Structures are given as structure tokens and as C-alpha cells.
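One structure is given here, and the rest of the page talks about it.
Note that this complex is displayed minus one protein chain, with the remaining chains in position.
Per-chain residue numbering starts at 1, and chain names A, B and C are given in the order in which the chains are listed.
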Amino acid sequence: MSPFPILSAILLCPVAGLILVLLTPRKFETAIKFLSLLAASGTLVLSIILCKIFNTADPGFQFVEHLEWIKSYGIHYSNAVDGLNVSLILLTAIVIFCGILVSWRVTYRVKDFFANMLFLVSGVFGVFMTTNLFFFFLFYEIAVIPMYLLIVIWGSTNKQYAAMKLTLYLLLGSALMFAGFLYMYSLPEARTFDLLTLKQNVHFSPPIQNILFLGLFLGFGVLAACFPFHVWSPDGHVAAPTAASMLHAGVLMKLGAYGILRVAVTLLPEGARHWAGLIAVLSLCNIVYGALVATQQKDLKYIIGYSSVSHMGIVLLGIATMTTVGFNGALFQMFAHGIMTALFFACVGFIYDGCHTRMADELGGLSKQAPMISTFFILAGLCGLGLPGMGSFVAELLVTIAAVGTYPMIGITSITALLITAFYVLTAVQKAFYGPVNPHHADFKDLDWLQFVPRAVLVGCLIFFGIFPSVFLNWVSLSTKILLGG
Amino acid sequence: MSQSLQSYLVISSALFAIGVFGLLGRRNLVAVLISLELILNSASLNFLAFNKFSLPDKSLGQVFVIFIIALAAAEVCVALSLILLLYRKKDSINVEDAKELRG
Amino acid sequence: MDLALLWTIQLSGLAAFLLIQLLPRSAKKIAPAIGIALSFLAAAASAKLLLDHANGFGLPVQFSHPWLAVSDRAVWPNIPVERYALFVGFLLDPLNLTMITLVTSISFFVQLFSFYYMNEDRSRARYFGFLSFFSFSMTGLVLSNNLLQTFLFWELVGLTSYLLIGFWYEKESAATAARKAFVVNRLADLGFYLGIILVLILFGSLNFTDLKSQALAQVLPPATLTLVGVLVFLGVMGKSAQFPFHVWLPDAMEGPTPVSALIHSATMVAAGVFLLHRAFDLFSASATTLLVILSVGCLTALTGAALATIQRDMKRILAYSTVSQLGLMTMAVGAGSSTAGFFHLSTHAYFKSLLFLTSGVFIHRFHTNDIWEIGQKGGKNDRLAIGFLAFGLLSLSGLPPLAGFFSKDLILEAIKEKNLFFYSGALFVSFLTAYYSFRMFLVIARGRIRREERPHAESRALKISRNVPLLCLATLSLVAAFLGMPSFHFNFEMLLTTAAILVSGGGLAILRFRDPEAAEQKLLAGKTFMQKILERKFFIDDAYEFLVKKVGLAIAHALNRFDRTVINGLMVNETSFSVMRLGRLAALLQNGALQDYLAWAMTGGVLILFAFLHFYRGTP
Partner (left out) sequence: MIADIFFMGVALLTLLGALLAVSLKNVFYNALSLILSLFGVACLFIFLNSEFLAIIEIILYIGAIAIAIIFAIMLSSPMIQKKEEKPDVKKIARSFILAALFFWGLLQTLRRTVWPAANPEGDYSLGAIGKSLLSNQILPFETVSLVLLVAIIGALMLAEKKGTAR
């Protein structure tokens, strides 16, 4: 136990915030908002400290916390951080901080909204930190339920259908995942849920590895919007309120990809190599298919939904290459895409609140009327289409290098998605932001100071990691090398 | 037909079959109740047959039959009050009329 | 000392952009001053650099800093370099020096001219912000020491051209043109992106200093060498508007004229030819790449020149002429002598931006782009503008003492040695150039004035900011011609051919356009078959339209319907509905009849009984 259990502190901050929010009576809305903001900024500060004191030279697990819970089943509350999840913890902290600030204008049932948000985020933090499969599943379930509530109560277009579909899909994913965990537990020499002990003393025979990896990959793939299972994410995004879709697209989808890396690839390397070809093909479908369908969407949120599917495809492609460059690229893309989609949804959410419509054709000439929000949206769009100087470009560069190196044909065709993304992003920008001012939303006011800060923070992160990517890669490269048995 | 275990069992299964027929076939609730009594009696007959032919402690089977009769009494009295209630509400004690409770 | 200067050149543009963005709304008026001051700083710094290394002593100077640690040998065993990473840095050598002075000087003059041109426009601050951001990315591109950093700034330059073309975004046509420019550039940059990655994977290093043709030839087999060369050339085709990708340049005229002067004539479009010269070893490593470059260059030159002959819009004529001149430069590189191409690039940059600025003066004054109207509204009364127009057009068509003659001469010599077919193409191009230059000049200069438009009074500052840049650009084009000339050898025979072309081209133009009104009537009366094709721009635009609309979007539409119906409908909704239907079926069982329940129970009992009977064969 390191002197100050920073990981549990990060996890307990939102939990404490949640309890405090639940205690404050319903009518003190501003108090609730400030409490949740306090909790979110607490996690953010702690995560930044974590990233600073994270020793990039030490490849193993750091800040290990270990609490025996049910010894006989090997279930213990144990957290640890290595290259894979340090960036994701930072990502979650940033997204929740901006999410809370963005949802400052929520008026309907404020207390429940912020309680759900904090509940969701503590689940996500739990998943990213834990090294125990049981807790991985437990925290994952904690994350899914508030997402349903957020969509059903505060959602917009056909929210019941989308919320139900989203939750059923996520539960399907978690069911497959849990089946995999239980099977691993049931093996005679395993008899434990702890990831580290599983890794050391359990050797899965190749045929078992293949089936097990497929099960786990499908379980996590559903969450990471892998091709055939991607349908829930655009609908889920559209129906969710702004902050929920920020968290959902920004963080929840990364759970799946992180799960693949942390559980599936670590424990079943041969299985991963066996199925790598299939994952690559699926991710190619993800990328090109997502981009092509996005060109046809009218609703801005649908465009972003499908663009997330396309960008998650790049993450999966990075993983499929089974190379250190590919993994670094995948992790970087998870981080950069998380921030970018959060920014995207923050902007569209603000526009939707102002103009009460998200249809690109009905919005016109927003640049003239609200220059600041338009610049943020255009910046997010440019990052989406992989403009250099922004995070996504470096990620796509790494993944494409790895992909062209290992699967030349897939790597080359995945590049065409850059063109399609450019096309639909710029069409959306032109329809919604350029052109004559549409009288329909003449009264739409621009960002005030409070709403400016979260979006500026997100853009700042994108540009910082776009210009200094080595900061990110130092965190990540050692542990991806270890992961691949370097 | 000599008094062997098989013959008693044949009689009790015949009684049981007739009871089942009555249970499912009749529309009138009281008739259903009557066939229910038949089934109970076939069970007690069975008990006593085994008690006599293959049970060392002869009193056990008889005790059981006593309990059966006691419970049958309790059951009939509740059933009849229910039938009375049904009759008062629907003024018919036909099984088909009590159909409200359905999916 | 050099590093400090380089940093000032590089960051002055960015500083101006950030300063202008951070200006509070009230102080937006001083934005032009910031822009002009900082671009002057950059120009001065590059001039200082030029003086320090006047005749190339102490060059090349290189500073590089590791930016992105990519991987180790485990991934691709056959990579010569142990642990290779991507670098970011500056490289300074004679080529860079001339290019950086060219870029910074022209951007300074254009910023100065923009003060005159944009003084009524309300969102001036945003304009100057983007212009400074452009000079930042252009200097980054020019000074970079490796292919990846070039690509980085390549995209940023594409972005700024998107922002500046679509500056007046209220205009629908400007927004579409901007999008078209960006997407076409993006399409070409994909090839460049792939080329860079292939070089990185197969060769291991992207620095220009390492990309020597012998080193490349050893590592890469000839086939991949051509592939890589053509891929990188694809990027060049996009940026320098070569044949299939030239469609965006004429539409880019939607942007303000100073933007066209700076970006779409001198600097950005020249970036492609600069890259050709910069990474010449990569292209010259295989002969087929050079052949491809030559043929594409020739095709571009011909289409550009041909289309320019029938345009009515002044800026469009200049745009097509830029396309054809770029084609010429690429042909020069394709013919093996990249120095000739680069020399023509520098001279062309100056006099073409001069031409654009003069057209800016005309458009600013008469508020119309059409050369016939300018003629009728008294174009020739503006003595100064007509003078500069004449100077520019003559240097464009290659009158001996002026800049165009020397550089075009060198190119023609280079192509002549290579092969005669392309040489004849080049001659025909210069003939067409002479023709449309004289045509434009005559229509404006000899137009009969109908409704005279008096110029509205202008303050002294505006007059200066209008005339000084024109004057300087004209002189600089001459200076560049004499200073930058690689080696002057008097080739009498070449002098004769160019003179002959000039006379024939000019003569034909004079013959047809002596009286502009009559020429216009004749034009309106009947269009020859050739004119109809030229009017439709060789149906290239329609081909693009077809490709994007019919093919691309149709596939997307089909996929979208597939997504909605099959995946969403079939896999998801159907399964849930079938589960619901199953539920309703089961509900039928609960029909309230007591005896039905009993019957079901009894059947269950019977089945168990018979199962029991069946399986337990009467074992005691």
C-alpha cells in the first residue's frame, strides 16, 4: 500500500460527491451543482497529480492497492495503474469535469441528474482502476444503470427505445464478458478472479484461448461498437442528454477497448493473434462503413454518433495489428477521440438547447450569430478529420503506420475514411454554420463565460497532446511493450 | 379376485381415474368438489392397502388416513364457503364463468 | 543566431494570429496593423538570413528535435534503423533560403495591400488572423527538414486556404468552393500520406538529408520506388493543382483577391513544386516517376492554357494561367532539371501576385470581375493599374528583358533536351499564354468607355498601401530574375523561338480583339465546337460531380438504408419483437379457465408417469 492511496481517493471523490448530493434537499439546486463540481474537480486534480507522479520508466503496476475481501473466491478490491489505464483515468476526470460544467443549465430534476452522473462516473473510474475481474464486472454494471436513467428521464428523440436498446446491448456485452470470467475462474488451476495471479500461474491451451478470446472480444466489442454491434451507439448518443452523451461516447465506449487490452489480450495472447485478422476486417468495416453512413445523416448528433463508430474502428484496427505501434496508436486514439467527442457533444448540446433543433438543414449561418460555439464545433470537426496539430492526427498516424505494416490492404483502404470524414464534417459545418443566417433561431445567444471554460479545456487538451504527443507516449509505450511480451 | 395388494391398488387407481375424469369433465363446481373427494379416498385406500400388506408398523398407515380425512374436512368447508361466495356474486357456480383472472 | 531568426520567422505568423484572436472586440480595429507589422518582421528576418548566407556559405544548417518515438525493430525486422522516431525541425539551405524570402516578402506585400482592399469589410480582424496563420504554416512547410513535418504543415496550409476561400461564408458559392478545395486537396493528400508511411516503413527515415537516390535505390526495389514517388507526387498534384485535381483552383477565386494573390498564385500552389525540388532525389530515383511527372505537367499546362483563353472573369483567367504555369514547372522537374522549375517558380510567384493585385485594384474600383465590363467602365483611365497590368502580362508571356523570359527559356531548353513531343507541347502552351495575356490586356485597354465610373477619393494611407506593394513586386520580379538565374548562357536559337511565339500569339490576339465590342458580338453570335468544350471545362467538373453524387453518395445512401433496415431493423428490432410475440403466445395459455390449468397439470403428470414407465424397466 503506497502511503497515500491515490487511486481509491480518485474513486471515492465522486462517491463522496454522490452521497453529499443525495443528502442535500432537492431545492438547493445551486448547492447540488457546486457539490458535484467540487467532486469532479477533486478527481481532476487527483488524476493530474497521478499522471505527474506516474513513473514512466517503471513498466510494472504502480500505486497497487490490495484489500482482501472474499479470500476463498479470490475476490479482492485491488487497484493498480500502468500505462494502459493512467491516460483513461485522466480522460474520465476531464470529461466528467467538463460534463458537470456543461450541464449547469439543466433545470429538470437537478438532484437526480447530478446524482446519476456521479454514480455513472464512479462506476467508470472503478472499472479503469481495478485489476480484479469480479470488480471489473461489478463497476461495469454500476456504470450501465445510471446511463439508462439519464437517457430515459432527460433524453430527447425516442428516448425510451434508445435507452432500452442501449442498456440491453450493454448488458448483452457484460453477460458475454462475465461468462468468460466465470469460465476462467472455473478452470482447476485458476480458482481466482485476480488478474495478476491469473496471468502468472494459468496457462490456457490454444483451443481454449481461441474460443475464450472470441467470447471476451464479442463481449467487449459490443461495448466498443464493433461493426455488427454498433447500432446501439448512434441511437444512444442521439437520445442522451448532452452530459450523458459526452460521458457515454467519451468514456463508456473506451471501456470495451480497454477491456480487450487489459483482459483479453493480456491473458490470451495466442487467442488474440489467432483472431487478429478478423478484428482487422471488422474494424475496417467500422471505419469505412461508419464514415459512409455518417454522410447520409441529417441530425448533427447522428453524424457524431456514426463518426464515433468510425473512430472506434481505428482503435480496434490499432489493437488488431498486435504491434506496439498499433497499441500506442489505439490508446492515443481512445484518449484523443474521447476528448473530441465530448467537445462535439458539448457544442451540439449547447446548439440544441439554444435553437431547439439539431437538423443541419434547419440551422444556418450560426458562425455569424454565435462565433465562439461555431469555432469550437469547427475545431472539433477538424480534429475529427485528423488535422495535424490535433490529437487524433497523431493517433491515426500511428495506427495507420502499424496497419500498413501488418495488413497493407486494410491499412490503405482505412485511409480513404479520412477523405469521407473530411467530406461529411465539412458538409455539416457548411450546412449548419455557413450560409445566410436562418431567422428561425435569431435569438440564439453565444457562449457565456461559464459555458466557455469546459469547451476551452477540451480544445486545450486536444491541441496540447497534438503538439506534444511524446508526453502521452512515454506513459504508454513501456506497458504496451510488456503486453506484447517485449 | 383375491384380496391381494394388486387388487386394492387396481380399485384405488380406478377410483383415482374416475375422480380425475370428474375433476376435469364437470362444469358444476360442487360436482368438481365431489370428484375431488373421490381422489382423496382413493389415496387413503392406497395408504391402507400398503399399510396392511407391506408396512411393518401397522398404525402408521392408519394415522395417515386420519390426517387425510381431517384435511379433507377442512378443505371441503373452505371450498364450500368459496362456492357460496362465488354463487352470491355471480349467481352461478359454473366453472367457465369464473374467467376474470387471465393474461 | 540562425536558430533565433528561424524561430522569429516561424512564430511571427502564429503570434499575430493568436494576438488578433485574443484582441477584445473593441480593439479589433488594430488587427491589420498587427498583421502587417509581424509579417514585416518575418520578411526582415528572412532578408537578414539571406544576407548572412549570401552565397550559400555555412549552409546547410539543420536543427532537429525528436517529436514522436514510433517503434523498435520488433515490428519490422528488415528496417535498417534500430529505433526510429519522427523528428520535427528546421533545415536551411540555398533552396529554403530563396523560398523563405519569397514567401515572407510576398505575404508582407499582400498584407499591406489587404489593408487597402479590405478596409470596408467588417470582419477584417478574422481575415488578417487567418492570413498570418497562413504565413505561419507556409513558413513551417518551407523550413521543415523532413517529409512528415512538410505533411503536417501541408494540411495546415490546406486548412487556411479552406478558411480564406470561405471567408465570406454567407455566400453559398464561397462555402461550397472552400469545401471543394479542402476535399480535393484531402483526396490528393491521401496519396502523400500513404507515400510518407511507406517511406517510413521501408526506408526508416524521412529526413531530406537522408533521402538520397543511391541510398533509396539500395533499400527499395525499383517497383516500390516508382510507387512511392508517384504517391508523393499525388500530394504535389493536389496542392499545385495538376491535371485531375486542378478543379478547385478556379473556384478558389471566390475568396478575397489578396488571398488569391498570396495563396492561389504564389505560395501555396508553389508548395508542390517546392516539394518536387526539395525531395527531387525521391522522384529522380526512378525514371518512370519522372515520366509520369512530365506527362501530368504537360497535360496540366495544356488544359490550363486552353481554358484560360475563353474565360470572361479576370481572376479566372489568371487562375487558369497559374494552373498552366504550374504545369510548365512540373514539366521542367519531370524533364530532370528541378532548378529550372524552381527558378520559374520564384519569378512566376512575383509577377503573378503582381497581376492578381492589379486585378484586385480593378475589381475593388469597378466591383466587377468581367474584363469586358471593366473595359467599358474606363479601365484604361487608371494609368498606374494599366501600366502594372501590362508589365505583369508581358513578363508572363516572356518578353525578353522581363522575368518570365529567362525562366521560361530555361524550362524550354530543359524539355527540348528531354524529348521533342513534350517540347512542342510546351511551345504551344507558351503560344496560348501569349494569346490570352494579350487578349486580356486588349479587352481592358481598348474597351470603348460607356458608363465611366469615377474612382471615389482615397486617403493617402490607402493610396500607399495600394501602390507600394505593386511597385515592389514588379521590381522584385526583375531582381529575382537576375539574381536567382542559375547560369545564363546566351542561347540565340532559343531567343528566336520565344520571340516568334510571342509575336504569333500576340498578333493573333491583336487580330481578334482589336475591337473588343465586335469581338464580343462575334463571340455571343456563334460558338465554335471547340469553344463549347472549353466552356464545359473538358467535362472534368461533371465527371467529379458524377463520381461524388452518383457513385459515392449512392453507396453511402445504400449503406445507410442497409444499416437502418438490416442491422437496425432485422437484427435488433425483429429479435425484440419476436420475443414479444412469443410472450403474447404464452399469454394465451392463461385464459382463466381453471379446468384448462388442471388439464395441463394432469397431462404433465401423465407424461411423467409414462416417461417413468419407459425408462425404468421395472427394476425392483
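Keep this in mind: a contact is a pair of C-beta atoms (placed from the backbone, for glycine too) under 8 Å apart; a residue touches a chain by one contact, two chains touch by 3 or more.
Nothing here was measured: the structure is a model prediction, and the numbers come from that model.
Engineer: Which of the chains on display does the removed chain touch in the whole complex?
Structural biologist: When the entire complex is considered, the left-out chain reaches B, C.
Engineer: At which residues does chain C meet the chain that is not included here?
Structural biologist: Residues 595, 599, 602-603, 605-606, 609-610, 612-613, 617-618, 620 of chain C touch the chain absent from view.
Engineer: Considering the whole complex, not just the chains shown, which residues of chain B touch the missing one?
Structural biologist: Its contact residues with the unshown chain are 1-11, 13-28, 30-31, 33-35, 37-38, 41, 44-45, 48-49, 51-63, 65-67, 69-78, 80-85, 87-89, 92-93.
Rule of thumb we're sticking to: only the chains that are shown with their structure count from here on.
Engineer: What is the distance in Å between the mean C-alpha positions of chain B and chain C?
Structural biologist: Each chain reduced to its C-alpha mean, chain B and chain C end up 97 Å apart.
Engineer: Per the centroid of Cα atoms for each chain, what is the distance between chain A and chain B, given in Å?
Structural biologist: Roughly 66 Å, centre to centre.
Engineer: Measure off the straight-line distance from the CA centroid of chain A to the CA centroid of chain C, and report it in whole Å.
Structural biologist: 36
Engineer: Which of the residues in chain C come into contact with chain B in the complex?
Structural biologist: That would be residues 587-595, 598-599, 602 of chain C.
Engineer: Mind listing the chain B positions that touch chain C in their complex?
Structural biologist: Interface residues on chain B, with respect to chain C: 20, 23-24, 32, 95-96, 98-103.
Engineer: What does chain A use to touch chain C in their complex?
Structural biologist: The touching residues are 165, 168, 228, 230-232, 235, 289, 292-293, 295-297, 323-325, 365, 367-368, 382, 385, 387-389, 393-394, 397-398, 400-402, 404-405, 411-412, 415-416, 418-420, 422-423, 426-427, 430, 433-437, 469-470, 473, 477, 484, 486.
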